[in-house]
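Some notes on the structure that comes next.
Of the protein chains in this complex, one is absent; all others appear in place.
Letters are used for the chains, namely A and B, taken in the order the chains are written, and counting of residues starts over at 1 for each.
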Amino acid sequence: MEAGLVKAPIEVYRFDPTHDRAPRYDRFELELAPHTPVLTALLKIRADSDPSLTMRYSCRSSICGSCAMVINSKSRLACQTPIGPELERHGRIVIDPMRNMPVLRDLVVEMGGFWGNYRKLEPHLIDNPERPMPEGRPSSMSPEEVERFKETPRCIACGACYSACPAVEHDAAFPGPMSLAKLYRFVVDPRDGGQRERLLKIQPGGLWLCLRCHLCTEACPKDVRPSERIRDLKEMAIALQGATEHGSKHAVAFKENIRERGVLNEFKLVRQTYNPIEMLGQVPQGLKIRRKKPEITQTPKPIEGLAEVEKLYEILDDEPEATK
Amino acid sequence: MRLAYYPGCVAQESGKELDLATRWVCRKLGIELVEFPNFSCCGSGFIDEANSVLNVALNARNLAIAEKAGLDLLTVCSTCQGMLTLANRRLEEPAVKTKVDGALGQIGVSYHGGTSVRHLLQVLTESIGPEAIRRQVRRPLTGLKVGAFYGCHLLRPAAEMRSESAEDPHSFEDLIAALGATPVMYRGRVMCCGFPILFVKEETANRIAGHQIEDAKAHGAHAMATPCPLCHISLDSFQNLAERAVGRDLDMPIFHLPQLVGLALGATAEELGLPRHLVSTDSALQRIGEVAVPT
Partner (left out) sequence: MHRHDVVVVGAGLAGQRAALAAVEAGKDVAIVSKLHPLRSHSGAAQGGINAAVGAEDSVDTHIYDTVKGSDYLGDQDAIEFFCRSAGPTVVEMEHFGTIFSRGSDGQLASRPFGGQGFPRTIYAADRTGLALLQALYERLGTESFTLYEEWDLTRIVVGEGRVQGIIAFDRRHGDFAGIAAKSVVIATGPAGRVYGRTTNAHSCTGDGIAAAYRAGALLKDMEFVQFHPTALLESGILITEGARGEGGILKNVNGERFMSKYAPHVLDLASRDVVSRAIWTEVKEGRGFPGGYVHLELMHLGRERIESRLQEICDFCRNFAGVDPVTQPIPIMPGQHYMMGGVGTNIRGETNIPGLFAAGEAACVSIHGANRLGGNSLLETLVFGKEAGIHAAAHAEKASTTEIPNGLVEEETALIRGMSERKDGEEPQHLRAEMQATMDELVGIYRHPNDLTEALRRIRALQTRYQSVRVVDRSSIYNINLTDALETGHMLDLAEVIVIGAIARTESRGAHARVDFPRRDDVNWMKHTMARRTATGPELSYAPVAFTRWEPKERVY
């Protein structure tokens, strides 16, 4: 082996629905420098051993977003993932198509659902009558306003977050991290007139299905941090319209619950979140749990220093007198 | 080792067995737990969604309590660990710090950023070390295959948590191996348990929990263990509903982290509160040669 090269066993998911009954993994053994990106390795396989290996790729510099795939079980860009650290950790490189999207062939997935969720959120500026675009001039935007976009303009819509997201995997009503990060980008845009409507629509539109597991933030190759922007959207939605969904009711109820004793009153929280009919539905499971854990219906002792907590709520959570 | 013990709400209430097991294990390993009856709830990620600055302030107050005592915080919950750590990070943002400091000032509290927040898993694996624990094992968990289930907030967001690899953590597996059991590797070990949306869309939450348990089972796990009592609620207290959501029996005993450690160090099932679980741990106990405890 040439100096500085390492043996790279690569196993690639293969499936062509026109010939194959079931997917399989093809194994290739390459000798490459450790810094070689996975994309380069795959292109080498296409050039030297199997031109039928099918995938999407274009810029090879993590800006076009084409080559997102699952590499050693993590959703990421092939062009941005060097083989060395993967081999050190796993001894091999296993490549699968992105998750949460049907496979068209090999590593190419159908992204229609992903784009559809994005389009549904009306990703374009809506006229803002309170701040019309100045005729013949660019609009002005203060540094604070620019700052509010956070990292969202970096998004390249590669789909890695969508592939990594367990909420997308388990609930079709969740629009996915990328769509919500894009939505945030419009909500905070001072030129956009649709902020209110966007926030009103998104509470019942799946916002509260985010599990805040941060897998999207870890998957994102551009450090857009979608989970944090989803959190911001939740806070903005509550500020605008209060608690209207189970998710926002639960968040607000939790906040109020802690104010009373400084620690959680579990039973009360359930009552605060659900309406009486929903409460009835909870009874059988509640009883089942209570048999083993009687504390769930007991009221905990307040913490010492509760007055301090109460004061923090007064300062930071109660609306100022003027707006009451 | 002296640490400010931050049990979190669940371990003091429906997850009391976690508190029992933590105390037993810490006593055994010589970790002195200093208690502070004035700690408040970490907000569990929910207060963060409703009012993020309030959430930081509440946790800054908790951190200040430990700082004043000159102690690091010990958590036994991935979510508490995540929220308290996140507060430390958010206080690095000048705008947040100004607001929070202002509010703390009004209650006569000041926090200077000096409190490290450490989860029991980190204390066991980093400060004490798997080797030292292995030497204290009285009842090796030989033959028991255990799937570690980390809980999101112990690991992510990685930039804030700054602990081991969020992608391929191994501390829990190292510990499981030190206890004599066989760690099981499966994709779900770093995934979400579904708990955060248990009150939003219960069926989806149950399905997620069921999916992770199925994954562990498919990889041969006899039991799972978690450093997070909220994951425990999802995986144990609601396992019957998870079974319904995925349409199959799971029968997966779910241990709290210190329960598994305690078991290997010689604690009885009662001392660890095992009878309080909704899913019986008997099948796991039998594998390590323990007689089932009457429940």
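The definition used in the following text is that contacts are C-beta pairs under 8 Å (C-beta built on N, C-alpha and C of every residue); 3 or more make two chains touch, one makes a residue touch a chain.
Given the structure is predicted, the values throughout are model-derived calculations rather than measurements.
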Chains in view that touch the one left out, judged over the entire complex
A
Which one, A:Glu86, A:Asp189 or A:Glu218, makes contact with the chain that was left out?
A:Asp189
Of A:Gly84, A:Gly113, A:Gly286 or A:Pro302, the residue in touch with the unshown chain
A:Gly84
Touching the left-out chain: which of A:Met133, A:Ala173, A:Ala239 or A:Ala307?
A:Met133
Touching the absent chain: which residues on chain A qualify?
16-19, 33-37, 40, 46-47, 51-52, 54-66, 79-80, 82, 84, 104-106, 108, 111, 115, 119, 123-125, 133, 136-143, 146, 149, 153-154, 156-157, 185, 189, 191-192
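Here, only the chains that are shown with their structure count from here on.
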Of chain A, residues touching chain B in the complex:
73-74, 89-90, 166-167, 170-171, 173, 208-215, 217-218, 225, 227-228, 231, 234-235, 238, 245-248, 250-252, 254-255, 258, 262-264, 266, 270, 273-274, 285, 288-289, 292-293, 295-296, 298, 300, 303-305, 308-309, 311-313, 315-317
Please give the residue numbers of chain B that touch chain A in the complex, ascending.
9-10, 12-16, 37-41, 43-54, 57-58, 61, 99, 102-104, 106-107, 109, 152-153, 156-158, 166-168, 187, 191-192, 194, 196-197, 199-201, 204, 207-208, 211, 237-238, 240-241, 275-278
